[in-house]
Structure formats: structure tokens, C-alpha cells
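One protein chain is absent from this view; the other protein chains keep their places.
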Amino acid sequence: MGYLPHTVQDIKKMLDAVGVERVEDLFEDVPESVRYPSILLPDGLSQMEVAGLLEAVSQENVPGAKTANFLGAGAYNHFVPPVVDHVLSRGEFYTAYTPYQPEVSQGTLQAVFEYQSMICALTGMEVSNASHYDGATALAEAVILALNQFRGKRRKIVLCPGVHPEYRQVVHTYTQGMGLVIVGESDCYVDVGRITGSIDENTALVAVQVPDFFGEVNPLTPVVDAAHAHGALVCVVADPISLGMLKPPGWYGVDIVVGEGQGLGIPLSFGGPYLGFFTTREKYVRRMAGRLVGETTDRDGEPGYVLTLSTREQHIKRDRASSNICTNQGLMALAAAVYLSVMGKYGLREVAELCYHKSHYAAGEIDKLAGYELLSRNPFVKEFVIQCPIPVEEINHHLLHEYDIVGGFDLEQIYPDRVNQMLVAVTEMNSKLEIDDLVQGLSEVSG
Amino acid sequence: MKEPLIYDLSSPGRHGVTMPEPDVPLTELPADLLRDDLDLPEVSEIDVVRHYLRLSQRNYAVDRGFYPLGSCTMKYNPKLNEDMARLPGFAAVHPYQPLETIQGALAVMYEVQQWLGELSGFDGISLQPAAGAHGELTGVLMMRRYHLDRGDEKRTKILIPDSAHGTNPASTTMSGLNVVEIPSDDRGNIDLGALRAECDNTVAGIMITNPSTLGLFDENLEAVIAMIHDCGGLVYGDGANFNALMGIVRPGDLGFDVMHFNLHKTFATPHGGGGPGSGPVGCLAHLSPYLPGPIVGANLDENGEHMPGDYYLTMPQKTIGRVKAFYGQFGVIVRAFAYVLVCGSDGLRHASEMAVLAANYLRVRLRDTYHVPYDRVSMHEFVAEGHFADAPDIHALDISKRLIDYGFHPPTNYFPLIVPEALMIEPTETESIETLDAFAEAMLAIAREAREQPELLHDAPHSAPVKRLDEVAAAKNLILCCRPVFNVDEGK
Partner (left out) sequence: MGEWKTPDDCKYTRTDEWIRVEGDEAVIGITDYAQDQLSDLVYVDLDDSEIGASIARGSAFAEVESVKATSEVAAPASGEVIAVNEQLSDTPETINEDPYGEGWLVRIRLSDPSELSDLMDAAAYEAYCAGRE
């Protein structure tokens, strides 16, 4: 195998130095009855064979790149400028370790510092960490921050039904041993009044999503006011592409903004690796989990970057740490930094507006079809809900086989009252031609 | 030479990417919801390319040289794996696509579940956890749920050896359980006497890193596992050090109930400057219903054969729930799959053997110069002490920083906590004997310098892009963002 450099002579030289005869002698501490089991894995293949095999397996998928893709629901088919993957392919970045030795990690550290700065600009917040596994786990960490802020005295979390259902499930998983009350998510429709009504003096955090899972931009001010009136913190789950045009949550005074950064130059890749961004106010920085890069100077007074406030983290605080997180999504944070740099001040706005115009065009055309109705009543940026005449699964089957179109998300799977409702995502990647095909395809299955 | 921040390269009006004009009729924008400013850089594409290329050159990396970082398994990251993860049929697939359009992706995940199980002796595997610590949280939550499900509510104690990674106690606390630390004995094993004293009906389980962070296979392992099982507890394996054991022994055969793998250590996927990792969890049959999901199932015919098109996603019956959105770090899983396909079972075993041989070779080459407190046959790593009685002002950190001048990345410092001035060295199997010898020579030269020219060590590194950095100033005077921040109270 080409990955190992040791010749027979090298092995002999090392064995002699160690003073054992055979490699097997090094494993005498392993109980003999279970040592050297037979492992039923295939024999190794050449790189050429593996490349051929995986190429073939990959073609059993229908990639969004080849088809028109109208599926979103938390992962989006956005344009990735080629420069992003070229930077990510630098061995100096992707084969580097976590920057614990700052003198030889300035590249990673400065890139993360720039990432933090750009994420703060995007969200309107004061501090960003170096990232979490994904948007869902970032939300779970926001819940933990809030619990710690109130030193465990407030035990209630209000989760809006418009927060991505899988994110809510992850919050439940993370907090199952913490004795919390989680309320607010049983509805199928977002009702701001019901959310604000469930906030009380025992509430540590109110979490809402903007745009919500159904694509709509609900007003944030009533939620922030109600939460702060009761002393609770507010977390917004935000879509970073929508923030190219929308006022950022930070401007509304929210305490934490998290989200899924996949849209920022990261491929769909069947659900991962993605990028959980996490931002908050400076006053909560010591309660924030995850790695954090700060600026400082070296012995010659030159600027440089280091991981800072690491005493918050598990390797120092051990059982007193509020989170066990160690690994971040370093390379994905780099992707986001490169993406935001190359898109810049105007490019991201253009992407957001393209999504806006195309999704509104699509929504308008579908709304005209007999048997279909646009249900989204609040403003939306790139996603909307349509009422369909027949089950979404049947429609999607038709779209795939007749038009090579991956249709929208079937909301009934998650929200049982939303019978025959489809969540449609339209991004800058969808041409008018594709949208017209989608509309045509829908019209053919009007029941 | 310093590299300016990307914002400092900004010039008003410059564009990196031009997006196409809308090809649909325009819709009026919702004026009251729009931001009037987005403080991102204005740079051209070449600015971006040169900036990040120059930043990359300020990094050390496996592709540049040797990384003897204990517990991190910085092995070579094969380039084939990078290409495979970027195949459009993998990279451009949406996680919610209909089953019939994702059979290739599910086939990869199914195969990886199968061979991780085969390699470890576990019955159930979930690929969902995103990293090692995430896998630990998953495993501890599964143990907790297992006991609760049996009505055994008093089991709230997790025993953790004092040599453990900090993630072990932190994961325990996050799960709502309590940590009890168990000391090591003078051979670096878990102290059986201390363990026995804690074994009662409040033990939920133990978390064992084996080989331990001292690089030792615990000589008492069978006794430890028996003792925990006898008192009704479960045994968690921290798979951070699984690179010593592939094809050598299966944790399931040893009696571990649940364990996480680090694909970014053992299975050669890159560390990415801090991530993404991937931390699949494996377990024996009695814990399989508690795994997070969804996981991939396959419809098999009567001969146990499955056909393409027969893969599906399923949630284990009593699952602890999802630990992240979607199914796992799929791109990382593809890389690991490509690695295993190249290695095969013999190749994986050989990799572990060579990793262990290389560590022992370095241990023997260095032990007369650097005190090795637990000096017996090690597994894939060993721990030396980075200080000398006749050079009391020299610390492990000085030795580490001086190694940079010799062209090597430092070993892991100050861990495990039970060894003073620890230097934890893990060479991995992908380094040649010439590299190992060059590293050993550098370590010996530094030991001489420590006595003769200690200032060379104190002031090191001399050749890095920056000198030693002021971490106290960084923590005291926090600068975490280079831009003016929106002030809520002032509204600007």
C-alpha cells in the first residue's frame, strides 16, 4: 500500500532498536484470547480501482447539479465561486491541525479571525466563535448558554414551531439530562402572539427562526420585547444568504444569533460537513462555547492571532465546562470567509435579491395554477409554501421522472396538519426555464 | 512579513464575483425589512486568492512536514480521498432528496457502518456524530437512557481515569451525570483498588481511553471491565487512540459496550485546521436501540445479499434522538470509505502495527535523554517529560517551540495532566524511518542546547512567521472582531 513507507529493512532496523523480534511481540498486553481477530473486510484495492468504484457508486445518486433542484428546508443549492474550493484545496489549510501552536498556525488563525469579523458584520452581533458542527448544534449550545447565564435557576425554553424541526430535535437530545421544560413547538403554524404569551419569569431562552422553516419573515420586535420584559434571552436562527438583504437580528437587540452557514460556499454534500455559526453579545462571551480567535502581539510587538479564553473549554475546565465541544468546522469556516470575501458587500446582496425575485416569480406562477395556492402571507426571501391538490410525494415523483426536477419538501411528514403542503426553495441557481418547467410539471398533476 | 486583514485590502467599488442579471420579472423589495449596509470587504478575485494563499503559507501542515502530536493521529491524508468526496454525485446531493435518488450515498454509509462494526466487534453503528466529543456525548446519553429505561434511576455516576481527555468529564456533565475521577497506578494502569471502592449500584459506567493517553494498553483492562459489569455499569471506549488497534483487537470482543471512532484520526481524513471531524458511535446489541439516527438500513434477500436500490433511512427504536441535523459529516465519511477501500483488512492491521512500531522506536531513541515515566512497550504513542534536572529553567513548552526551528511541529504539551511537563509523541505509521531519525536527532540536539544555550530555547521559535505571542494580553484585552460593531442602544 502506497500510504506506508516502511521497507522490510526499515522494519527490521526498528524492531532491532526496540529489542523485539517480531511486530506481534509489541502487542503482548492485549489479552491473547482476543488478539489478532480475523477481520472480514475486502482486500485492499489500487487507487485506480477505488476511483472507478466510487465514481460508479456516486452515479447511483441524482445530484442536484444535474437536475433542477427546488429542495431547501435547511440546506440550499447556492452558487459556490470556484475560488472557494481552490483555497480549501491548499494542503497547508486542510492538512493542518487545530491552531494550538499559534506561531505555526497564523494562516488558520487569521482566517478564522476574519471569519468571525465577517459573521459579526452579517448578523449585526458583537462576537462570533470559530464555529460549531452545524446550525442545529449551534442552537443547542445557545440553549446551554442561556441556562448558564441564569445559573440553572430558569428552566424553561420557548422554541417556536418555525424553528427547523431537526434543530428542535437536537435541542431535546442535548438537554435530556438537564431537567428542562421546552414549550411552544407543538403548533403547526407560527403564531407570534402564542410565542410571546408563553414567555415568563422562568424562561431562560426564546428561540425563533428568521426566515422561519416555512420561509417567512415574521416580525422580531414583539418577541424581543416580550422576552426582555421577562428578563429572558432571545436567540434567532438566521439564514446567512437572506442576511444579504434583510436587517440583521443584531439590529433588533437579540442576544444570540446562530444558523447554518452551508449557503456560504459549502456544497450540499448529502447533509455535511456544514457550518454552525454562533454569535452573541460581548457580555456573554465567557458563557459561549467553542473556540475563539483573538488578536494580540508577539514578542517583537508584531500583530498575531491566538486561540483565546480557552479556559472556558473542556480541556481546561473538564467537568465544569459548560460544553464538551472541541472540534469545530475549521475548514468550513474558511470556506465561508473566502465566500464572503469574494462575494463582498454587493455580491451577497445580489445573491439574496436573485433568490427573492426568482422565488416570487415562481410563487406567483404556481399560485395561478388550478388546484394550487400560495400559502405564505408574510414576506419571504427564497422559500415559500404551496397548497397542492394531491400528496407531495406523488407530485415529486412526476417532476423527477418527467422533468428531471427535484421537487420541494413535503411538510406533512413533519407537521401532520399541513396536508399536501410543499415547501419550495428557489435560489439564484434556478433559471427561469427551470421554474417554468416546474410550473408546467405541477400543472399536469392538479388532481 | 505580516499579511494584512482582508478588510484592509478593500477598496470601494471592487467586486470579486459578478452575479447574472435576473431572468425573471422583478418583484418589489420589502423596504422596511432591508438593511442599508453590509460591512463586507470589497476586493477582486485575485486579491482573495493571493491573500488566502499567503495565509496558507503561514501554516504548518501534514503536507509540509512531521506532526508528532500525541492523541491527534496526524497521519498522511491521501489525495484520492479528497477527489472522491468532490465527485458531483456525492458533493451535489441534497439530504432530503427522494430515496430513489440517493442510493449511492446510502450505499457508502451502509458499507461504512458495516466495516466499522466488523473492525470493532460492535453490532450497531451510527455515523451521525460530527466529532469525537460529539460521539462521547452520544455514548454517555445512550448509557444514561439504557439505565433509565430499565427503571434503574440511581445510576448517575460516571467513572473517569485521571489520564482522560477533558472531553470525557465535560461530556458527562453535559449529559446530566456526575464525574468521579479514578487515579492511575504506578504502571499507568487504572488503579484497581480505587476503582473497586467506587463500584456500587450508582455507577452508570466508566469511560476508558485504551490505549490510554499515556500510550499504554491497560494491563488491568479485563479486570476493570469485569468489575464495572459486575456492578451493573456500562463501559464506554474513547476511540481517540484506535489507530493502535485496527485488526489487532476488537473493542467489542474486549467487552466495551459503546465507543466512538474518530474518522479524522484513525481513518486518514484531514483535520482541516480544526475540523470537520467525524465521530461515529458503535455499540453492542443491547445498546443499539438507543443509537442516534437516522442510520442506514438495507433490505436483504434470503442469502443476506442486498441489491442497489434497497437502502433506506431508519431511526433506532428507542433512540436518544438526533445529535445533529441530517445524517453525519457525509463528505468526511466518503473520504474514510476511500481510505479503507485502498487499505483493506491487511492494510489497516499493518497501519496499526507500523504506528506502534514507530512509537516504540522513537521511545527507545529518546528515553536516555528525555525521562519516560512509564517506560514499557507502548502502543501508538508515548509520553516523555520535557525538563532536565540540570537545566531547571527549561520547560516542555521551550522544547516544543524550539522544534519549530528544526522544521517539526511540536508534540502535544502538558497532557496528560498526570505527567509533569508532558511531551506526548505520536509519530503515526505514515512517517518514514528517515523522518523519525531526523526528529530524534532534533530532540537530542535540543536537549544539548538546553544546557549549553538555553536562550535559544527560551526565545524560540526563531524561524516562524511570528515570535511567541502574548496570550495574557489576548485574554485581557479581547479583540475578537476587526470591525466596528453595531450598537443596539445607539441604533447604529
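Chains here go by letter, A and B, matching the order in which they are written, and residues are numbered from 1 within each.
By our rule, a residue touches a chain if its C-beta (ideal position, glycine included) is under 8 Å from a C-beta of that chain, and two chains touch if they have at least 3 such contacts.
Small disclaimer: the values here were computed from a predicted structure and weren't measured.
Looking at B:Ala440, B:Leu456 or B:Ala475, the residue that reaches the missing chain in the full complex is B:Ala475. Annotation: of A:Asn202, A:Thr221 or A:Thr311, A:Thr311 touches the absent chain (contact as defined above). The chain not displayed touches chain A at residues 286, 310-312, 316-317, 320. Counting the whole complex, the residues of chain B in touch with the unshown chain are 471-472, 475-476.
Here, only the chains that are shown with their structure count from here on.
Separation between the centroids of chain A and chain B, computed from CA atoms only, is 19 Å.
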